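Encoded as structure tokens, here's the structure I'll be asking about.
And now, subunit A:
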Amino acid sequence: MPRGYIVALFCATGVVSMPASGAEPIKIGFPIPLSGPTAVYGEPVLKGAELAVSEINAKGGVLGRKLELLSRDSKANADEAVRLARELIIKDNVDFLAGTLTSAEAPAVSTVAKENKIVFIAPTSKSTILTDPAHIHPYIFRVSSNTDVEGLAGATLVARWKDVKTVATIAPDYAYGRDSIAAFKASLKKLRPDIQIVDEQWPKLGEPDFTAFITAQMGKKPDAVYCSLFAGDFVTFTKEATPRGYFKAIANRMVDGAEVGTTDEAQALGGDYPYGIISDSYDPVIFTGNEPPEHKKFIEDLKAFTKAKYASGWSIVGYQAIYALADGINRAGNTKSDDVAKALPGMTFDTPVGKRTFSAKSHETFAPEYWGVMVKEAAYPFAVMQNPELLPPSTETN
Partner candidate 1 sequence: MLEVRDLRKAFAGFVAVGGVSLTVETRQIAAVIGPNGAGKSTLFNLITGHIMPDGGRVLLDGRDITGAAPHRICRMGIGRSFQRTNIFARLSVFENVQAAFLAHRGRGANFWARSEDFYRDETAGLLASIGLDAHADAIAGTLSYGNQKQLELGIALASDPEVLLLDEPTAGMSATETRETMQLLRRIAGERGLTLLFTEHDMEVVFTIAAKIAVLHQGHLLAEGTPAEMRSDPEVRRVYLGEH
Partner candidate 2 sequence: MTGRRRATLASRIPWTLIVFLAAATVPWIGSRYDTFLASQIVIDALFAVSLNLLLGTTGLVSFGHVAYFGVGAYVCGILMKTYEVPFVLAFPAAGLGAALFALVSGYFCVRLQKLYFAMLTLAFSQIVWAIAYKWNDVTGGDQGLPEIPYPDLDWMSAIPGFGDLRIGDRFYLLTLVLVALSIAALRIITRSPFGRMLTTIRDNPERAAFIGLNVRAYQLAAFVVAGAFAGLAGALYGLFSRGVFADYVFWSKSAEVIIMTILGGMDYFWGPPVGALALVWLNQQITAYTEYWPFVLGAILLVLLFAFTGGIVGGIVAGFRFARYRLARRDA
């Protein structure tokens, strides 16, 4: 029966000490998947954020205080992300939240941010439910694009294939996948009412075996496929789909809006990459065309920071999230979440790939992404994006 005593003892010793002086660092809680199939994206996002923190701290920090990033492995689970977010707030007394990868995690963490009145900047989650009118609150901000933007871009690309009459979709069965497919279908209907959606497959996130989905989809003989699989799922999917002639059957006419055009995904698949498909990336890393000079420097810094031969296409969103937050704190003049939350809407901030502005209404940037055909380049042992094109051309959709 010593239940209460240990609690009491525990309480009496006071494990948690309150921060006292102004020299304390500004703490940013950063739950992000560092294990499992999505870690392949989560790790570089964290690296980008860490790079931003080290750059900002090297320049003296924000408001004279250093930034401190408290990263935790969210395992891409909504419940784990929520638990970590609450623990970061309650136990570690973080000032702000950033991070999460999937659209299962981000909306769940957003509710924690709302309840605790703490600014939360989501770098990657694209699902519209994160900031739609039913879920928006003063403390949630999104750096990435959203599924409407992505769906429009994807539909634009599919619509360019004049001879395509039937399209199939495959997407992970959770918020992002569902919103992404819905947005794609809505845009495609406007652009090409003649195209029929002949099949939709919904494997779960982290599906270990795609065989049945692949054969079922091939049975419908689509002309092209719109896909929202990403990270490890796309690797598993490709390894099963390629030998079954899946990509051959659609003549590689697949558009994937889930950033499988990043160097990360290309490196994970190596020679197994389904060359010829079209995909997107916030940062193509390897520009074959005109590269913005800021971007060149960013990539060099990133490579030095991560000591990797090739930079990641994901780090940029983590990097942007931290800079956006730092700008917001500077604008607010203090680290109170209520003030920062008022400073961020409508704020424009610089990124290595151009300026971004948080919409005053939906707190997001509607960032366009780079899209292009993934091709073999002699200089690289993995697929690279050919002539990256920013899509959709007009980003303000609301």
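On the choice of candidates, all candidates are chains of the complex that A comes from, given by their letters.
Here is the rule we use: contacts are C-beta pairs under 8 Å (C-beta built on N, C-alpha and C of every residue); 3 or more make two chains touch, one makes a residue touch a chain; residues count from 1.
None of the values given here were measured: they were computed from a predicted structure.
Contact annotation for this complex: of the listed candidates 1 or 2, subunit A touches only 2. Across the complex, subunit A meets candidate 2 through its residues 1-8, 10-12, 14-16, 73, 77-80, 82-83, 86-87, 90-91, 103-104, 107-108, 111-112, 114-115, 129, 173-175, 178, 204-205.
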